[in-house]
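Just below is one structure, and these are the notes that go with it.
Excluded from the complex is one protein chain; the other protein chains are retained at their positions.
For subunit A:
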Amino acid sequence: MRAFTYERASSPAAAATAAARNPEAKFIAGGTNLLDLMKLEIETPTHLVDVNGLKLDTIEATPDGGLRIGALVRNTALAADESVRRDYGVLSRALLAGASGQLRNRATTAGNLLQRTRCPYFYDTAQPCNKRQPGSGCSALGGFSRQLGVIGVSDACIATHPSDMAVAMRALDAMVETVKADASTRTIPIAELHRSPGSTPHLETTLAPGELITAVTLPKPIGGTQIYRKVRDRASYAFALVSVAAIVQRDGSGRISLGGIAPKPWRVEAAERELPRGAKAAAAAMLDGARPTPENAFKLPLVERTLGAVLSEARA
């Protein structure tokens, strides 16, 4: 690990200022992703701004009947929150399907959204990887790509975003609140937080340098049957091959967001019109334009079948 200086931020704006001042600074929250990557020198910040003391760890109701989740709320606390379990079950389920009890106790809302890909070549510093080292090439394209993306990918990078939580938040139309070094705040729809890789896969989000996530808000509950189904290589403690977050209403309409297949939570609102016609039609519409590798083409039928299972569970 490279050496770094360390400070505990005293306020959200001060944290943003400290991080914006030094282009090599990073925020550290739970540390469960950042430290992993720092040990491998994939991340090499020279300064860490610890945001754990910022008191951004509360969950509160918003005036319009929604929920405001502090950026530092731990994944365990969010999954266990009474109103999340009652009104946003898909979010609770997605969180509980991710990582382990120990990791969820540390992992935070913001850190989870900003966790980096699990592409094996991104992690292997001896291999070319455009995301880790822009311009070096993509080892996954001709390599071991079973886990990687099938849609929304580019010639430069086919990595997926590994978060389960973000997939549920996308189905719930979450909004991400931030503060910048100049103390200005803004709200970003979760659909616009993660970028498509294009020719610059190292640029992963639309956040400005030093921009701090302060909260994620959820609009008021929309009811429905809420399901998160994750298909993975072992029954627990593994990243998704494919996951489906679903909110299905009695009349057969609903919202679907997919994980494990794209550089961001994959939701195609127009495709949701096909839901009453069944999983085959909806999956085909959601996966229109997919470009899998021979190794991960299995994910296309897997999406359809997982969606089929979820829809029949919702109807039962």
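Everything below uses one rule, namely that a contact is a pair of C-beta atoms (placed from the backbone, for glycine too) under 8 Å apart; a residue touches a chain by one contact, two chains touch by 3 or more; residues count from 1.
Basically, contacts and distances are computed from a predicted model.
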Note = UniProt lists the protein of the undisplayed chain, choosing from "ABC transporter permease subunit", "Serine/threonine-protein kinase RsbT", "1,2-phenylacetyl-CoA epoxidase subunit A" or "Aldehyde oxidoreductase iron-sulfur-binding subunit PaoA", as "Aldehyde oxidoreductase iron-sulfur-binding subunit PaoA"
Note = Only one of A:80, A:191, A:208 or A:284 touches the unshown chain, namely A:80
Query = Which of these, A:48, A:258 or A:310, touches the one chain of the complex that we don't see?
reply = A:48
Query = If the hidden chain were put back, which of A:13, A:59, A:73 or A:96 would touch it?
reply = A:96
Request  = Tell me where the left-out chain touches subunit A, residue by residue.
outcome  = 1-6, 8, 28, 30-32, 35-36, 39, 46, 48, 50, 52, 76, 79-80, 85-86, 89, 92-93, 96-97, 99-103, 105-106, 144, 235-237
